[in-house]
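For reference, the structure is listed below as structure tokens.
The other protein chains are all here in position, but one chain of the complex has been omitted.
Showing chain A:
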Amino acid sequence: MSSSSSSSSQMGELVADKHVRYILMSEKKESFESVVMDHLRMNGAYWGLTTLDLLDKLPSVSVDEVVSWLLTCQHESGGFAGNTGHDPHVLYTLSAVQILALFDKLDILDVAKVSSYIAGLQNEDGSFSGDMWGEVDTRFSYIAICSLSILKCLDKINVEKAVDYIVSCKNLDGGFGCTPGAESHAGQIFCCVGALAITGSLHHVDKDLLGWWLCERQVKSGGLNGRPEKLPDVCYSWWVLSSLIMIDRVHWINKAKLVKFILDCQDLENGGISDRPDDAVDIFHTYFGVAGLSLLEYPGVKAIDPAYALPVDVINRILLTK
């Protein structure tokens, strides 16, 4: 819980139990809004489960249930779909790998098969396609690098070329876009900086230039936007914040103001966090709000790794031990 009652009445409070209940109940939703997101259930599961772990409530779910459903999403190609019956794509393959990492169940995977699927999507110029249909985006570079690093198979891709491609997407404002020449956007910046972090290549980032662009995402309300002249949104508490942390420039924003903004986005009655105060809540923003609070060292929230977007104890366990 919060450090002292006086500070929590000033700053608001994280209603952690309500968020846990919100996440556990979301499975049962049969509204139209939830059904149109059916195809990205794998992402939703990752967001929900990681939030539960950050709040130390992962044991509330049945590992076996999740894992057996997860396996029904795997294709013969080795990739994972967003839900049973849909097509495979790296977006869902990463979430599947992350979920198994959370549960310490990576051993159920045929690692060679999954890693071959991912590695097979690298193109000549070092970029990655999302699936067999060829869409290229630096999001997919991040996904490939992050998942293969967790699976300890980074050597299956040409890391140097992958890094070169990401660097080719670097803009004159220090940020990164989805393809060469594309405008800087906090989500893409997270992906590129994260990929460079995981491959020990952060020397390619102009930390001061990018740091200033990122810190200027903090607007008067204390929230962060994703690019100039846009509205603040809780999900940027993750994309912008984790990027700032990876390049050691997080002290350039006002952390207390951001904490307040995130807490103001909670639905204090029903649980869940929304993009902006008084908007509808969803799992996506609940995860990013809690993850943001973790990066801001909010008491009662476990530490999250800014590059892999999984709890630090999970990543340390996987990468620092033989």
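Quick note on the criterion: a contact is a pair of C-beta atoms (placed from the backbone, for glycine too) under 8 Å apart; a residue touches a chain by one contact, two chains touch by 3 or more; residues count from 1.
In the analysis below, contacts and distances are computed from a predicted model.
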The complex's invisible chain, by UniProt name, from "GPI transamidase component", "Origin recognition complex subunit 5", "Geranylgeranyl transferase type-2 subunit alpha" or "Checkpoint protein": "Geranylgeranyl transferase type-2 subunit alpha"
Given A:21, A:161 or A:230, the one touching the chain that is not displayed: A:230
Which residue of A:15, A:66, A:166 or A:281 touches the chain not shown here: A:281
Omitted-chain contact residue, chosen from A:27, A:65 or A:248: A:248
Missing-chain contacts mapped onto chain A: 30-40, 81-82, 85-87, 89, 131, 133-135, 137, 149, 154, 159, 171-173, 177-179, 181-185, 197-204, 209, 211-213, 215-216, 218, 220, 222, 227-230, 233, 245-248, 250-254, 257, 267, 274-276, 278-282, 284-285, 294-297, 302-303, 305-307, 312, 315-316, 319-322
